[in-house]
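A single protein chain has been removed from this complex, and every other one stays in its place.
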Amino acid sequence: MIKVSFFAALREQLNCNETQLNVSESITVEQARVLLVESHPEWQQHLKNNSLLTAVNHDLVDDNFIVKPNDELAFFPPVTGG
Amino acid sequence: MIKVSFFAALREQLNCNETQLNVSESITVEQARVLLVESHPEWQQHLKNNSLLTAVNHDLVDDNFIVKPNDELAFFPPVTGG
Amino acid sequence: MSKTNIPPHLNDRIVIQTQDFSLSEEVNLLEENNNEDGAVVTFCGRVRNNNLGLDVKGLTLEHYPGMTEKSLQKIILTARKKWELGRITVIHRVGKLFIGEQIVFVGVTSKHRGNAFAANEFIMDFLKVKAPFWKKELTSEGEKWLDAKSSDTNKAQEW
Partner (left out) sequence: MSKTNIPPHLNDRIVIQTQDFSLSEEVNLLEENNNEDGAVVTFCGRVRNNNLGLDVKGLTLEHYPGMTEKSLQKIILTARKKWELGRITVIHRVGKLFIGEQIVFVGVTSKHRGNAFAANEFIMDFLKVKAPFWKKELTSEGEKWLDAKSSDTNKAQEW
């Protein structure tokens, strides 16, 4: 099981803070995105946004990064703090 | 008359805060230095120091700058504040 | 779990909080019993009354708890590798903030001012593009998530 979180504008667009992917093997970030869209087709336009950032276990990663079961995955828009 | 001030290490070396040059015409900073050494030969080694800075009326100037009667001339070592 | 933990430097102080902070208390913490560091540089970011021509009434700051702290720790660690630094404090507020309120504080001490200036600006530049905070502005035209600025991305890339 991979925990998946969404933040800020993306959280509002998906109307979802957190969900999970029931996988027992490692997958790439890109595969995780595909699985999320398979289970929530209405998320496609938002999750395909190229400007979205991805973090695994609190580190920024790219689409080829390998996510393992029990990892924490998060998608969010470019940050705007400070 | 030109008022001449000295600061910091130079003031201590000359043992003088302030003196004056009794001139009625404009002279260069370099000429002022020569006149000061003429009246105080013991100042020569200190006033000939190339690293000394010169100000006329509170602005940094170079040796060719023209000092007029009633101007305020000052010599001092490189600054070390802040 | 492949979580990599960066042990925080003893002289690092990272705080994420909803409440306000006292700039003078923070400077005291940076200076107290610290007679080696002659230079103290602080940055404080505040809510402005105007953004891209719109009246701003306030903003809401969302963040990603856990990642925020880790991200700031990595930025500080990178700064410590680049410059000889003393104490470093980063405070970022979250939640609802109004005009003029303090949002973020970065304080850096060093023996030499050049290092303190550079590290402080470096930390701010990377906080702006790496730390998971998001601002939603309340303007005269309603609530709106801020767009990231390419000028911030470019500024961070210059280091």
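A few comments on the model shown:
Lettered A, B and C in written order, each chain numbered from 1.
The definition used in the following text is that a contact is a pair of C-beta atoms (placed from the backbone, for glycine too) under 8 Å apart; a residue touches a chain by one contact, two chains touch by 3 or more.
Remember, predicted model here, so these are calculated numbers, not experimental data.
Listed by label, the shown chains that the missing chain touches in the whole complex are B, C.
When the full complex is taken into account, the listed residue touching the unshown chain is B:74, out of B:32, B:47 or B:74. Considering the complete assembly, chain B touches the hidden chain via residues 5, 7-9, 12, 51, 55-60, 68, 70-71, 74, 76-82. On the side of chain C, touch with the chain left out of the figure occurs at residues 22-24, 27, 31, 34-50, 99-100, 111, 113-114, 116-117, 120-121, 124, 155.
What we mean here is this: only the chains that are shown with their structure count from here on.
Between the Cα centres of chain A and chain C there is a gap of 25 Å.
Distance between chain centres (mean CA atoms), chain B to chain C: 49 Å. Chain contacts: chain B has no residue touching two or more partner chains.
Not a single residue in chain C touches at least two other chains.
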